[in-house]
Every structure is written in C-alpha cells, then in structure tokens.
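Here the complex is missing a single protein chain, while all its other protein chains stay put.
Labels run A and B following the written order; every chain starts at residue 1.
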Amino acid sequence: MQTKRAIFPNKFLPYALLAPQLAITFVFFFWPAAQAVKQSFYKEDPFGLSSRFVGLANYTKLFQEPDYLNSIGRTAVFAISTTGLALILALIFAVAVDRLIRSRNAYTTLLLWPYAVAPAVAGILWWFMFNPTVGILPYMLDVVGYDWNHRLNQTDAMILIVLAASWKQISYNFIFFLAGLQAIPKSLKEAAAIDGAGPVKSFFTIILPLLSPTSFFLLVVNIVSALFDTFAIIDATTAGGPAQGTNVLVYKVYQDGFIGLNLGSSAAQSVILMAVVILLTVIQFRYIERRVQY
Amino acid sequence: MVQNNTWLNALTHLILILGIVFVAFPVYIAIIASTRGSFDFLQGLVPLLPGTEAIENYSRILNAGVSTSGAPPLGLMMTNSLVMALSIALGKIFISILSAFAIVYFRFPFRTLAFWMIFITLMLPVEVRIMPTFKVVADLGLLNSYAGLTIPLIASATATFLFRQFFLTVPEELMEAARIDGAGPMKFFRDILLPLSRTNIAALFVILFIYGWNQYLWPLLVTTDSSYYTVVMGIKRMADVADSEPQWNLVMAAVVLAMLPPIVVVIGMQKLFVKGLVESEK
C-alpha cells in the first residue's frame, strides 16, 4: 500500500493519531460485529433469559425459511430495478447536459438537489403521491382504468419503493456520469466526428466504453445503496408489506430482531449481509487502487 | 465542436425538462399540500394549486407540532438534527484527517492492518449490524443522548479515504522541504497539510452534514425521549397515525422544512460538493 517515499520517523505518534478512529471503529463496528457473529450461533428466548449454542442452525434454518428466500427474491428485484432505472436515467440526463454549454450549470443544479433529500423523506413524498385516498397518481391511474393500491397489492408497493429509491439515487449517479463525461478529452470526440461517427455511433463506440470505469463504480455503489439505504424508505412507507411484499433483507434483520425478537436469526442475517458488503468493498477497493496507482 | 443539429438540441432540452419535472414534481406536490387547510384533502385528491394557509401551517408545526403524534414541535427536532449533523460532520472530519495523516505519512508496524480495519467499514452501514450496535450503546448508557446519536456514526471510512487520496496527491517534496525547514510532523500537519486540505474539508463537510441530517434508523432506535427526536425520524411519527389519515398539510410542511437545510447546503455549495463527492470516490 502506498505511502510517501520519505516519511516521518516517529514511532508512537502514528498510533496516537489513529487511536480515536480505531477506538470508535472497534467499539461500534468490530465489537458489535463480533457479537452478531457470536449471537448467530446461539438460540435465545425472546426475553433474553436463556440462550444455548446451536451451531449453524440459525443459518441452515434461514435458508429453509420461505420468508427469507422470499426476501432474497424481493431484494434482488428491488436492487436490479432501482439500480437499472437510476443508472439509465442518470446517464441519459448526464449525456444531455454534457451536450449543452450555456445551460449546463442551470440544469445541473436543477437535477442534483435530490441528493440532499433523506431516503425516509423521499419515501414519504412518493407515498403521499401514491396515497390511494388523496394521492394524485392513483387518481390519474384510475382514469386509465388501473386500480392502484400499494397497501394491498405487492407489485404496486414494490413499484412505489423502486420509484422513491431511484428518484433519490439519480442525482448521485448523474453527478458522477457528468464528471466522467467531462473528463473525456474533447479531442477524442472531435476525432470520432472527423472519422465520420454520428452522435449515436460515437456515443456507443467512444463515450460509453470510456465511461465504463465510472459505470462499474456506480454499479457497486448503487447495489450497496439499494441493499441498505432502502431501510428508511421502506420503514417510512410500506414497512415491508403488504404480506412481506417489500420485506427486503436489511429490513428483515430489523423486523426479526427488534419486532420479532428472534435474535439468533436476526444476527445470522446480519452476518450474511456484512459478508456481502465486505466482499463488495474489497472489489471496489481493488479497483480504486488500480486506478490511483498511475 | 460545431454541432448544428437542431433536432438533437431540441430533444436534449426536452429530455432534461422531463427529467426536472420528474425530480421536482413530488416536492411541488408537497409544497402545495403544505399551504392548504386540512379540509382541502377531504374530496379525495391532492390540490394542485397553492392554498392560503402556509403561514398558519408552518408556524403551527414549528412551534406546536402535531398533537396526535407525540412528536415535539418541529423547531426542537430541527435543532436536534442540526446538532447531530454538525457533530457527525465535524467529528468525522477530525478523526479521519488524523488517521489519514498517520497512514500516509508514517510507516509503522500494523499500518496496513489499521488501514484495512478502517477501510472495511466503508460501506458497512449501521443498518446491517443494528441489533448488537444498539446493545453496545444501551450498555454504555448512551440512549437518549447526543453522544449516543452521534458517536457511533462518527467512525466511517469515507472521510479517511478521501483524505488519504488527497494526501497521496500532495507532492512528496512539500513534506521534504518542510522537514528541511525544521517542521516536525504535527507542525507540518498544522502549517502545510491542513491549509492545503481546506477545499476537501469544506466539500466533505457538505457530504457529511447531509449524511448526519438524513439519518433515520439510528435516531429512531436510540431516542425514546421525544426531546431528542430528529426531524427526519419525527416526520415518520407524524405520518404514522393509527386509524385515520395523517394531517397531510402539516406533515408536508414538516417534510418541506426537513428537506430545506440540506438542499440549501447542497445548492449553496454546489461546486465544492460536486468536487468533494467525485474525488472522495476516485
């Protein structure tokens, strides 16, 4: 790993500098994570009076539980739709803004602010728009003959949270795509134009390949965000319903733990999610380091 | 480049205007709703034009709150959010810049291990390890306190990583020149590195302020005393009333107020924020 070629020779100072962050990381990350791992091997009664070692039973049970398998499926549907929607729309907006010169800054400002909106608030905004009694969208859907009700219909509920999550994520992706586009040397686009490539052709043969590092980065970030930031959106709107229809993995950890008081199972789910995140982090890091090196 | 494609230009603007409508529409509806009286919702459709009760709604929500929800006045919750967002942003910047300095400018046993211990937490949000973290905070007696709201969220790798990336781009010779000029590590840090990091610190502040302000699950869990409620979680309490429709005009007034500070920060510091965001992930 990189350092400076010349370094300060102090022996103890670096440890003192790292101490605050490492202390907090240890107390609030590693210790709880270790507790989760430990807990995932125990079965505890809901009142915390007794617990016994059950080995991998919490894990094996999870994968036989229809609710958990259902939750994996829901998570996949949610993550893929949100990521796809947010990436494609953001890319379209970024390419459009990148074409403009005078109005570029104005459009950028008008498109990036949703980044600042809390996921929970984003959820409430869309929940309000889709509210079956007073919402504007169900009213419009009713006109075309669709009876919207995310309180009863699982698909409607899923569409609601996908829209809310993508709406929130687009601005983030847009910022990165735009930065990526602006980093492409103008001479390349000009060379393509001289070589007779029209706008569409040059987009697919020049721009998109050069954006692939950005796209890969965003893909990972979007997946992670779809896995976790969703929590607030779901809790503020569907609360996992109807009938588990939007009970994604991260929400289920919370439901089974805090509401269902099934601590062993919740811990096992935590451990699985942590493993997934750590894996994604390492992939991302390998990739970042490779880019930083030169 | 000469681009004389009128159709393409028109299409570009059309796409962007549709995009802006898509992102702005939910907020427009919220703002409209926040200006109406509570009876306006009874015909079963959100009004699309502003009403006359804006002042009434906003002053009521700020000073009194929604009586049925058990949430305190929004003014108090906004203050709590502000305290939380500022503490998290400043705390993260403080501990991160120190650890990045240690990692980049020193070589010592377990350096790589320390880096990985920090880095592994980069994308590990509190939601995943919610039960045991909650237990640690409860055991430490930090429930219903600002410390409990903020400290567990202060350690995360994003800021450390940004500073590390930035320090790696600072020319080697600057530190060497400073050493020859008689500056020790902390003097170099204070006199050279910190001033050079100003832009990064400001950009990071925007990102972390938003992160802190927008926290939802954590305040939901560690606060049961309503005087510690933050606004983002408080709204949910307001909207969540059993057996009846929420008071939409008041809830939407709260939503608008909850969005306002972070949006103002982002738009006000747009350049810095975009730079900070893009660089922290490079």
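In this text, contacts are C-beta pairs under 8 Å (C-beta built on N, C-alpha and C of every residue); 3 or more make two chains touch, one makes a residue touch a chain.
Note that in this section contacts and distances are computed from a predicted model.
Enquirer: I notice the complex is incomplete. Of the names "Sn-glycerol-3-phosphate import ATP-binding protein UgpC", "NADH-quinone oxidoreductase subunit F", "Aspartyl/glutamyl-tRNA(Asn/Gln) amidotransferase subunit B" or "Acyl-CoA dehydrogenase", which is the UniProt protein name for the chain that's not shown?
Expert: "Sn-glycerol-3-phosphate import ATP-binding protein UgpC"
Enquirer: Looking at B:Leu18, B:Ala64 or B:Ala177, which makes contact with the chain not pictured?
Expert: Within the whole complex, the residue contacting the unshown chain is B:Ala177.
Enquirer: One chain is left out of this view; which of A:Ala6, A:Leu56, A:Ala106 or A:Leu188 touches it in the full complex?
Expert: In the complete complex, the chain left out is touched by residue A:Ala6.
Enquirer: By the contact criterion defined above, which parts of chain B meet the unshown chain? Give residue numbers in ascending order.
Expert: Counting only chain B, the missing chain is touched by 171, 173-174, 176-183, 187, 191-192, 195-196.
Enquirer: I need the residue numbers on chain A that touch the omitted chain, in ascending order.
Expert: 5-6
Just so it is clear, only the chains that are shown with their structure count from here on.
Enquirer: Can you work out the whole-Å distance between the CA centroids of chain A and chain B?
Expert: Centres of chain A and chain B (C-alpha means) sit 16 Å apart.
Enquirer: Which positions of chain B touch chain A when the two form their complex?
Expert: 1, 3, 5, 8-9, 12-13, 15-16, 19-20, 22-27, 29-30, 33, 41, 44-46, 48, 94-96, 98-99, 101-108, 111-112, 114-115, 117-125, 127-133, 135-137, 151-152, 154-155, 160, 165, 168, 172, 175-176, 179, 184-186, 188, 210, 213-217, 220-221, 232-233, 235-236, 239, 245, 248, 251-252, 255, 258-259, 262-263, 265-267, 270, 274, 277-278, 281-282
Enquirer: Provide the residue numbers of chain A that touch chain B in the complex, in ascending order.
Expert: 1-8, 10-11, 13-15, 17-18, 20-22, 24-25, 27-33, 35-36, 39, 89, 92-93, 96-97, 99-100, 103, 107-122, 124-129, 133-136, 139, 167, 170-172, 175-176, 179, 186, 189-190, 193, 199, 217, 221, 224, 228-229, 231-232, 235-236, 250, 253-254, 257-258, 263, 266-267, 270, 273-274, 277-278, 280-281, 284-285, 288, 291-292
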